[in-house]
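A single protein chain has been removed from this complex, and every other one stays in its place.
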Amino acid sequence: MNLYPALQFAPIELVAVCDLDAERRERLRRRFGAEAAFDTVDALLAGPPLDALIVCGPPELHQDAAVKALDRGLHVLVEKPPATDLAGALAIQEAARRNSRHCMVGFMKRFASRYQQAHEISRSRVFGRLTHLTVKYAHWNVPDLSWMLTYMSVHAFDLIRFFAGDLARITVEHLEIGGQHSYACTAVAKSGAMVSLNTSSQEPRVKESVELVGEGELVLVRNVIELEYHRRVSPTRLFHSDLHDVQLLRPDFAIPNPDQNTLYLQGYAGELIEFANACLENRAPSVTIDDGVAAMRLVNLFASGQTGTFHLEE
Amino acid sequence: MNLYPALQFAPIELVAVCDLDAERRERLRRRFGAEAAFDTVDALLAGPPLDALIVCGPPELHQDAAVKALDRGLHVLVEKPPATDLAGALAIQEAARRNSRHCMVGFMKRFASRYQQAHEISRSRVFGRLTHLTVKYAHWNVPDLSWMLTYMSVHAFDLIRFFAGDLARITVEHLEIGGQHSYACTAVAKSGAMVSLNTSSQEPRVKESVELVGEGELVLVRNVIELEYHRRVSPTRLFHSDLHDVQLLRPDFAIPNPDQNTLYLQGYAGELIEFANACLENRAPSVTIDDGVAAMRLVNLFASGQTGTFHLEE
Amino acid sequence: MNLYPALQFAPIELVAVCDLDAERRERLRRRFGAEAAFDTVDALLAGPPLDALIVCGPPELHQDAAVKALDRGLHVLVEKPPATDLAGALAIQEAARRNSRHCMVGFMKRFASRYQQAHEISRSRVFGRLTHLTVKYAHWNVPDLSWMLTYMSVHAFDLIRFFAGDLARITVEHLEIGGQHSYACTAVAKSGAMVSLNTSSQEPRVKESVELVGEGELVLVRNVIELEYHRRVSPTRLFHSDLHDVQLLRPDFAIPNPDQNTLYLQGYAGELIEFANACLENRAPSVTIDDGVAAMRLVNLFASGQTGTFHLEE
Partner (left out) sequence: MNLYPALQFAPIELVAVCDLDAERRERLRRRFGAEAAFDTVDALLAGPPLDALIVCGPPELHQDAAVKALDRGLHVLVEKPPATDLAGALAIQEAARRNSRHCMVGFMKRFASRYQQAHEISRSRVFGRLTHLTVKYAHWNVPDLSWMLTYMSVHAFDLIRFFAGDLARITVEHLEIGGQHSYACTAVAKSGAMVSLNTSSQEPRVKESVELVGEGELVLVRNVIELEYHRRVSPTRLFHSDLHDVQLLRPDFAIPNPDQNTLYLQGYAGELIEFANACLENRAPSVTIDDGVAAMRLVNLFASGQTGTFHLEE
């Protein structure tokens, strides 16, 4: 739905596809123009020469395919979650290290157009230090807690680290009603920034928002696609709104170009472009299996059912 | 950028591509999984058996390719504008008629998710008769008036007919400053509904909005993707807002599914689905070359440079 | 509801109130701290010395009270509509002239915070010439057409003249369904700017919006209180949104100060401040009975039931 269609935006040549389902395998091969199609990772890796492998399937597959490809000397982009558990993520991390290959994790939200811009604003001198980050990622009812944490909340865990860096400590409150889960958390990053996190399966559809506060400035991203940048106000103008106070970024959907394309707005295009460029330039991508491991540590913490304040070690 | 990626959503098998540019031709063939690639329409039509042809290129190509394909017995989806002038559109219309084939015109906006919903609301009994339609489609500076009318304003011309049907008369005011054009128009549809149209090349980026007023109800679509439905208010509650007064449809972009996909939101997916289904069911699609002809008549009227009130004959 | 409470923001001393209803008269006197209360305009004008009179009542009263006060040498602020018909407005105009007194008409929307700012932007060099003005003022069902035009649409008629100046010609289309009225109009101002006007009694509650287009710039005011200023975009950045493209003015309602106060946002405070200052400085206010006369000419035109294109003489 997203990665195949986004391939066209990156300097990537699709050589082969791999899928257990024969019909889907052939359909994907034709629709996206691969030369070959395989039914197992082993067959794929024994096939035509490849520079890199993109792994997107059930998490059970991720670890196995990623490690095998790294051991073959390929760079790997593995969808989140990188594995079903922390041990699996660590195994991939180790495989990448021993083969000196790069393993990127598919946290595409880091590449969403508005988050890229919010990140850039938050690094500007005028913004000041990041004082407070708020991330909300709440959604529909889930089949079980593990599913929620590894497929959904993991996005929020990574966004926190994208914007605020590693956490020093986090306080977790948890409420379960009818098999659905809500987490309200306050954290402090190693940088000193405070973080509020809200992730739950008690909201209709999917609600996502991010707010970054600096020293007198605010940038917020609503619904992934709309950014408001509230500029510092001089103390003498506190009570009189001014045209220069708020800048707005909202795509004009009347026209079909990358600025309005969901694959760019949601980050899939940027993710593939970064992966391809990192491979071509033989450098680490901006988000790696190290970030996958860090996210899985938070998944583990939340899955433990414990509440209270936890100090995090990297 | 839009049609090729949207093919995946329709029951369409891409058999062959055709492009003058050898590199692009091959890239498209591979990326979207066609069997064959051709450099001319004639070669394409002499190639593997086809059910239908999708024509998307410079308008000079549209008429020629469409007529040839229709004469070969294929159904045709031709991008807007269907031809460079009204005569060309009429030639396609005639070719479709004499071959008893269907020719759809690529007015994808009719299939945009929110416009489909607004259309449906405006047809409901509770909405009452359509009393007023407002269409705004205004955008950046253009190279010349003909370009503006055939590539850009034509969308507005067709949207008016989609929502209000054929026009009985239209008053056109026109302002040219520095080679850029603004049109402000009031029209009356044969149904009696009044229409306000604003199209210009004097606005930054692209601004598109549609408002439909019934008898005491309002539905508006802002920026293609957001719909507000303002319900009839009882006279006794005029001054007290009520929860049931306004319903809002806004995609949650946090999740990548068709509801948020630009190809659906902007109508490309729906357009291809309608074309494919019409071909498979051997019925006329919901928008045909007749609509293309009607839009070209309005292009002609606007291009004439005349202002005043015009009575329109079909 | 609005003028009495807004008095506090202007350099106005309330000396006396006048109301037919004894209980209301006394309540107003006490609530807003007047010295005296009267039951007729004659008694009021024979009472304590006054600098100016504010007339707000049924339109039947406006003409009579305004003329009497002007003839007594008072400045007058008369609520819109200034009279029940054009002749009445002209009589007030004549009275102001022969007494060399100032008569302001209560078109408070001209003083609404956002309209003041939009007006200022539209006069700036960077905005270019005004090319297109769109005014929408549509609302609930009305008891009759005259009521709609004199109490409601008159606001739109005046806003058009505030932003675009006098009109040269106007095309009026009109639709009546079930005793309710919709007007769709296109006009051209003497300045050359085009104008779209939509006023009707077929919408739920009250919808008001204003859009001003310059040469490549757009400023729009939604719902009276929110302004967006879309800046000119360089041709090289057409397809990439930029932080500096759109500026937003939206009150922060969390705090109770004039920036958020409805009396300022809707213009009542500004109207009274302008009237008081004009009296104190013995100059004409920025909106006078001449504007009232012009608005009544449009009321007359719309009330005539004629449709078509009309050339307007001042």
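Which chain is which? They are A, B and C, in the order written, and residues in each are numbered from 1.
The working rule: contacts are C-beta pairs under 8 Å (C-beta built on N, C-alpha and C of every residue); 3 or more make two chains touch, one makes a residue touch a chain.
Not measured: the values here are computed from a predicted model.
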Query raised in the report: Out of all the chains shown, which come into contact with the hidden one?
Result: A, B, C
Requested in this report: Check each of C:Ala87, C:Ile255 or C:Leu280 against the chain that is not shown and name the one that touches it.
Outcome: C:Ile255
**Report entry** Candidates A:Ala22, A:Leu238 or A:Leu280 - the one touching the absent chain
**Finding:** A:Leu238
Query raised in the report: Which listed residue (A:Pro11, A:Gly73 or A:Pro204) would be found touching the missing chain in the intact complex?
Result: A:Pro204
Query raised in the report: In the full complex, which residues of chain C touch the absent chain?
Result: 1-2, 5, 7-8, 14, 29-34, 137, 139, 205-208, 223-225, 250-257, 260-263, 265-266, 268
**Report entry** Residue ranges of chain A at the interface with the undisplayed chain
**Finding:** 128-129, 131-132, 134, 136, 138, 140-141, 171, 173, 175, 177-178, 180, 182, 184-188, 192-196, 198, 200, 202-205, 207, 213-218, 230-233, 235, 238, 241, 245, 308-309
Query - Where the unshown chain meets chain B, residue by residue - result: 117, 121, 227-229, 239-252, 255, 257-259
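Rule of thumb we're sticking to: only the chains that are shown with their structure count from here on.
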Query raised in the report: If you list every residue number at the chain A and chain B contact, are more than half found on both copies (same) or fewer than half (different)?
Result: same
Report summary line: Note to self: most contacts are between B-C
Report task. Mind checking the centre-to-centre distance between chain B and chain C? Centres are C-alpha means, answer in whole Å. Result -> 39
Report task. Using mean C-alpha positions as chain centres, tell me how far chain A is from chain C in Å, no decimals. Result -> 52
Query raised in the report: What is the distance, in whole Å, between the centres of chain A and chain B, each centre taken as the mean of its C-alpha atoms?
Result: 36
Query raised in the report: In chain B, which residues are in touch with two or more of the other chains?
Result: 205, 207
